[in-house]
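Read through the structure below, which is laid out as structure tokens, and then see the notes.
With one protein chain removed, the remaining protein chains of the complex are shown where they sit.
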Amino acid sequence: MCIWFIHKSFNNLKLLPFPIFTASRLPLAASYTDSSDDETSPRDKQQKNSKGNGDFCIKNIKQADFGRREVEIAEQEMPALMALRKRAQGEKPLAGAKIVGCTHITAQTAVLMETLAALGAQCRWAACNIYSTQNEVAAALAENSYSVFAWKGESEDDFWWCIDRCVNVEGWQPNMILDDGGDLTHWIYKKYPNMFKKIKGIVEESVTGVHRLYQLSKAGKLCVPAMNVNDSVTKQKFDNLYCCRESILDGLKRTTDVMFGGKQVVVCGYGEVGKGCCAALKAMGSIVYVTEIDPICALQACMDGFRLVKLNEVIRQADIVITCTGNKNVVTREHLDRMKNGCIVCNMGHSNTEIDVASLRTPELTWERVRSQVDHVIWPDGKRIVLLAEGRLLNLSCSTVPTFVLSITATTQALAMIELYNAPEGRYKQDVYLLPKKMDEYVASLHLPTFDAHLTELSDEQAKYLGLNKNGPFKPNYYR
Amino acid sequence: MCIWFIHKSFNNLKLLPFPIFTASRLPLAASYTDSSDDETSPRDKQQKNSKGNGDFCIKNIKQADFGRREVEIAEQEMPALMALRKRAQGEKPLAGAKIVGCTHITAQTAVLMETLAALGAQCRWAACNIYSTQNEVAAALAENSYSVFAWKGESEDDFWWCIDRCVNVEGWQPNMILDDGGDLTHWIYKKYPNMFKKIKGIVEESVTGVHRLYQLSKAGKLCVPAMNVNDSVTKQKFDNLYCCRESILDGLKRTTDVMFGGKQVVVCGYGEVGKGCCAALKAMGSIVYVTEIDPICALQACMDGFRLVKLNEVIRQADIVITCTGNKNVVTREHLDRMKNGCIVCNMGHSNTEIDVASLRTPELTWERVRSQVDHVIWPDGKRIVLLAEGRLLNLSCSTVPTFVLSITATTQALAMIELYNAPEGRYKQDVYLLPKKMDEYVASLHLPTFDAHLTELSDEQAKYLGLNKNGPFKPNYYR
Amino acid sequence: MCIWFIHKSFNNLKLLPFPIFTASRLPLAASYTDSSDDETSPRDKQQKNSKGNGDFCIKNIKQADFGRREVEIAEQEMPALMALRKRAQGEKPLAGAKIVGCTHITAQTAVLMETLAALGAQCRWAACNIYSTQNEVAAALAENSYSVFAWKGESEDDFWWCIDRCVNVEGWQPNMILDDGGDLTHWIYKKYPNMFKKIKGIVEESVTGVHRLYQLSKAGKLCVPAMNVNDSVTKQKFDNLYCCRESILDGLKRTTDVMFGGKQVVVCGYGEVGKGCCAALKAMGSIVYVTEIDPICALQACMDGFRLVKLNEVIRQADIVITCTGNKNVVTREHLDRMKNGCIVCNMGHSNTEIDVASLRTPELTWERVRSQVDHVIWPDGKRIVLLAEGRLLNLSCSTVPTFVLSITATTQALAMIELYNAPEGRYKQDVYLLPKKMDEYVASLHLPTFDAHLTELSDEQAKYLGLNKNGPFKPNYYR
Partner (left out) sequence: MCIWFIHKSFNNLKLLPFPIFTASRLPLAASYTDSSDDETSPRDKQQKNSKGNGDFCIKNIKQADFGRREVEIAEQEMPALMALRKRAQGEKPLAGAKIVGCTHITAQTAVLMETLAALGAQCRWAACNIYSTQNEVAAALAENSYSVFAWKGESEDDFWWCIDRCVNVEGWQPNMILDDGGDLTHWIYKKYPNMFKKIKGIVEESVTGVHRLYQLSKAGKLCVPAMNVNDSVTKQKFDNLYCCRESILDGLKRTTDVMFGGKQVVVCGYGEVGKGCCAALKAMGSIVYVTEIDPICALQACMDGFRLVKLNEVIRQADIVITCTGNKNVVTREHLDRMKNGCIVCNMGHSNTEIDVASLRTPELTWERVRSQVDHVIWPDGKRIVLLAEGRLLNLSCSTVPTFVLSITATTQALAMIELYNAPEGRYKQDVYLLPKKMDEYVASLHLPTFDAHLTELSDEQAKYLGLNKNGPFKPNYYR
């Protein structure tokens, strides 16, 4: 592990001023404020910030002040990254790092980027999603001379153009990749394979991106070490379990105002996301049924008090159907045909194929957009199914992601960067790695002050008894 | 009890098509859609519906179609009222009733008004709140020739003008009052006391209105029977406990996107509303403290697993403070001064005086409106308090009320109307009454089909053993 | 209300030493320790305590020391009664009272009796149940010269003989009755009706006893005021809801060691007891179904997340069936015939007729006693039903009642005694009364120190705003 982590104690962090919440503004909300923007493509505009720097491409540099305020508020909620910045005043573990990144561009990402810079790195950035960019934040970054190429509402062509502008630069070559979804990595593989000679590692955040990396690795084509941030304990447990426990309620309420009490809900999949959804809905008085393919998760569902069923058995009585599987065609047209009038259908899993939405685009069914992100699909006999976000992720489309969760992820990304960049030759091969346990624990410890939580420290005698280092790691790597 | 209830069985109701949810659109949401409206006062406009009828005063009759669709969707979610309409095809228990009403004017109210009409009544209606009118719904009612006098954004003068237009009509005199807040009743007492000679009864929905009625009764000035709908079991338990259990989460999320897990929350008051808030927040992983004045509720809080404290003891560590007391100045400036940076303060009780918001309007404090319904109040040292809805009701201002709950209330109001209107001479004196238990039970039974819930019926032998009528009431009046 | 309550503040109670738990020893447990006792009937023995007093009839005076220790431990857990004793050092609100009592005779009852004595009363006592007497406690009371007539394992003849010995005394006539079940009251009505001339009131604890009193009252035969302690808020909520929430788990575990996770459970009845059982089992991971006759309770079950069914619909899949209705023949032979192998059947309601146990005593079924309180009833095809406590109350037969709950009940009984005994002529007629709200609140307040719970006090301004006395009562009588 990077020397940088070794001699520090977890507990004597100064608590930053307590977070004022900030919205992680999402497409839906932002659309109201952007309505008056002009329609010229950013690619067609001459762009310069107030210092005369023009190495970026964004919607509107004039929004920089507004964006800066968003970033400042986000900083208050991301004490772990701010603590890293503070430590970086002494040493710069990323000095010399040239990071190319491709993630959602939000206030929280801006805090991450500016932290990476404070740690010594140079950054160039594109968006990993054509809708998710907060234009005002991109403006704030551009104003601070970060090379950002992103705006809300890119075309697919824009999307790849932006990525290309990040990597295809004269006189600058990345040596680290921070990716979310694997598109950036894919682009470099396809267009600039030689670049990998200088790249020390990839940090990947998403399920999809990680999956691609494992496939590359299996095929023997992965030519640099990669860090799988997605499967880190903190990410899995916090991003999925705890975050979804809240966002399932939030997403359903904001879109449908449904009352949860007494509703019959089917949750497909009892992984971390499913566990979070089930716990929340049960607590709100819903009657929850679970479907599973994995007998271990199935048995957990039983012990947690949920009837384990096949979807067909309960489809007629369901008021709400939620997919959390990562699988495809979990809810089929046949299921949709059998649902009762008013049934709400939505997806909390990781792709947009869990509900076979395509099967609903047939002439005999009428679609009626009743609100943003809410469609009524109407059968010939008048039956209406309430489809949310057209089957895309409810938690991304219709609710906000708490900054606290984003803070955990961003801190993990920053530490993974530092670890890969500073790892001695040979520690990491051309393979996909999980974050070392100790760093997972470090991320967690950086977030405890938020809760005024006080860790107990092992005495020497106890550490010896347990055969542990007093500073951790406290659990074997396989522990979850 | 009115004969109308006696010979019917609760269980053989046909289930109406299952409810498609509808939003109970509230000021916040509606404001986006109304922005393009013109600024002429409705009082200054010539108004006529398509049938040439002009006995109403609303914002814009052209919105009638849109409003009608909202009403139709609401109908699907209010099966109990629709069941009453169906029964009214045979008999008209409100034939001859002339009802003057003063309530929030929403799609759900429209379903109630049109049900009262279907039961035989004539109705004239004003709004009980200057902001809460859904203009498009008012238009739909006016288009159907209901005499509605209400629009969103009335001045106080408009407010009383509208009420007066409802009651002060040539050739029409009300014989029933349906009030929410007591303003209509108060107006008639003040301006047209003689009207009470023909009035058979008042049905009052709100805490405030009921309180006024009890004061009148105590003072010997109540000159007609009044039905206290607010304290009916279904209203108390469902509107307060179950509804607030959901709306506290919804209101906080929509305004602040706060993550609940690990947050320290103080809930002031452990009545039904407080119980609902506490249960929801505990379930979402918050650490909840309770304050109470009543030792019985206090002991319940203990047994439910909450630390019972005085506000002062925990004010410094609170992340969120929620008032649910019905009291005033529960959160004082002194408390606010001691809160930590970022503390969220909001009110779920019934008045807007629970938080001493007035004390925050002093020169040394800066107010910053960060979103609709969200203010940052900033202390000279930079500390920010997040004040929601300026201390008004969070659940009314920042979340929606589930139609299911409104359906229970509206059905109760309709039954109370029927009971008072049909009660034989002498059953009700000039006093305030609670709804007879059997009618409370009837309201509940009308809502069971929504949950596909199957009541068990007593056998003759069991009924005899218990000394109960097989059709209820099943509990003494004091049972809750 | 009795003047005794008026001028005292609830909050400045000194906290007694924190309770060391004590078992409320019940038949099951006690049977092990009593096995060596001799078999002579107590009625045939000469009995005298160490002071030469012989006005009692118990099992064995030699157990007095052991019983005294049980009483002393119970005292530590009943701080409210001890607080009353302390106050009684100044005044004796029961001076002159001659109380005849008929209750379970346990350590907790002993604390109550000795408190009544400290308050000035003379007491004579019999047992209300032939099995529930703790012999060693009866001995401790007898040793302290209380006239106790009770032992574990009385015959029915013994039972009435003991009651008669309490009331039929030369030169002593009761003026107050404290009854649990109504047998004592019934005996006096039948045998010594003239006694009622001197009796100031009856305090009744049980559902059955209260029911009998209301019948007497209806029939115009109740000749003294009676206080219905059973329906006091604290009793209902704490004894039923909170106590049963724990005892259902305890009773099932001690008898069957069943694992709750994943089990399908049917709870018949969703009153306070049913609510407690359902909440506990849901929390332990059981899947719970509810049956109800009352639509209000039914709707509550729905909103709390339970499927509302008829017993027939789920009887085949149930792992556990629990009755909490107060009704009879809720589980019939037909249901029992349809249950699956291994189904556990038990009763938490108030009578032993909820399960039709009589119907199981037929030749084709084999009964096998597998443990104390546990029978296997075996069908011809080998199917076994696990019947607990032969259908009697599980929580009384197979688990212990927490002293905390008994403390609430005993304190309520003591206050009801004081109130009735001191009430000015005319306050109470020959009717059945609920405890005044203020006294209910007083009982609750006496128990708050146990939880280190801090009540908030109203300011003068707030009390005025709410129209309340600062010392309560804080809620209308109908509030629950």
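Order of writing sets the labels: A, B and C. Residues in every chain begin at 1.
Definition applied: a residue touches a chain if its C-beta (ideal position, glycine included) is under 8 Å from a C-beta of that chain, and two chains touch if they have at least 3 such contacts.
For clarity, every value in this text was computed on a predicted model and none was experimentally measured.
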Contact with the hidden chain (one of A:Cys102, A:Ala140 or A:Leu448): A:Leu448
Among C:Gly262, C:Gly326 or C:Pro473, residue touching the chain not depicted: C:Gly262
Touch with the omitted chain, as defined above, among A:Lys221, A:Lys310, A:Arg369 or A:Lys429: A:Lys310
Omitted-chain contact residue, chosen from C:Asp55, C:Asp231 or C:Asp250: C:Asp250
Option from A:Glu143, A:Glu204, A:Glu419 or A:Asp440 whose C-beta touches the chain left out: A:Asp440
Residues from chain A at the interface with the omitted partner, ascending: 10, 231, 233-234, 237-238, 242, 291-296, 298-303, 307-311, 313, 326-330, 434, 440-442, 444-445, 447-448, 451, 453-459, 461-462, 465-466, 472, 474-475, 477-480
Where the unshown chain meets chain C, residue by residue: 17-24, 32, 76, 242-243, 245-246, 249-250, 253-254, 256-262, 264, 279-280, 283-285, 317, 319, 340-344, 371, 376, 382, 384, 386, 399-400, 402-405, 450-453
Sites on chain B contacted by the missing partner chain, in the whole complex: 261-262, 282, 284-287, 302-307
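Note that only the chains that are shown with their structure count from here on.
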Same-site or different-site touching of chain B by its copy chain C, using the half cut: same
Chain B and chain C: spacing of chain centres that average the CA atoms, whole Å: 40
Per-residue overlap in chain A, given as positions that touch at least 2 other chains: 261-262, 284-285
